[in-house]
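Below: one structure in structure tokens.
What you see is the complex with one protein chain gone and the rest in place.
What follows is subunit A.
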């Protein structure tokens, strides 16, 4: 059985195990973000799904929908990357929270806006990866984030293909942020381990039987 078949057969118990790890990551991330923004940021319990890669653009509003995405490549025991994606509105709100200045990335995505978003991506991916690294006893080394503002389909396709290579399925962790000053900031988090690393992770979680 190949990895795609195994993934497609993961049941609710297995997904719950992943969800638990993701929740710890989200909790860490919320704490770090609150400290950074001097305000309370809450994050909802993440939804964890395994879905066919070609359906992933749909959860970001369709293949042609404009999104901004920060990609952090990872090395160590989990090779691959983490992608943090937002719609334009959510990105503007987050930049405003961080810089205290109004932002409109559709007209002006300058250095300040880009570095604010990269900083947030650093914190979120760092917190999440730490949770996974600790729970799974793995070493995960994140790289610096790179950024793209373009069609959801194109961005997601590139990440999953270039990092996941052969996989037809992706592991999607969806989290919503809430702050006391800004409403409805939705962010999507995609964990994109390469197939070997994913297999190791699932085995460590006790989700996959050793063969």
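Keep in mind that, in the parts below, a contact is a pair of C-beta atoms (placed from the backbone, for glycine too) under 8 Å apart; a residue touches a chain by one contact, two chains touch by 3 or more; residues count from 1.
To be clear about the criterion, contacts and distances are computed from a predicted model.
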item: Undisplayed chain, where the name is taken from the UniProt record, one of "Probable chemoreceptor glutamine deamidase CheD", "Electron transfer flavoprotein large subunit", "SufE family protein" or "YdbS-like PH domain-containing protein"; value: "Probable chemoreceptor glutamine deamidase CheD"
item: Option touching the unshown chain, where A:33, A:53 or A:78 are the choices; value: A:53
item: Of A:17, A:36, A:158 or A:205, the residue in touch with the unshown chain; value: A:158
item: Which of A:33, A:48, A:71 or A:90 contacts the chain that the document leaves out; value: A:71
item: Where the unshown chain meets subunit A, residue by residue; value: 2, 53-54, 57, 62-64, 66, 71, 73, 75, 143-144, 146-159, 161-162, 165-166, 168
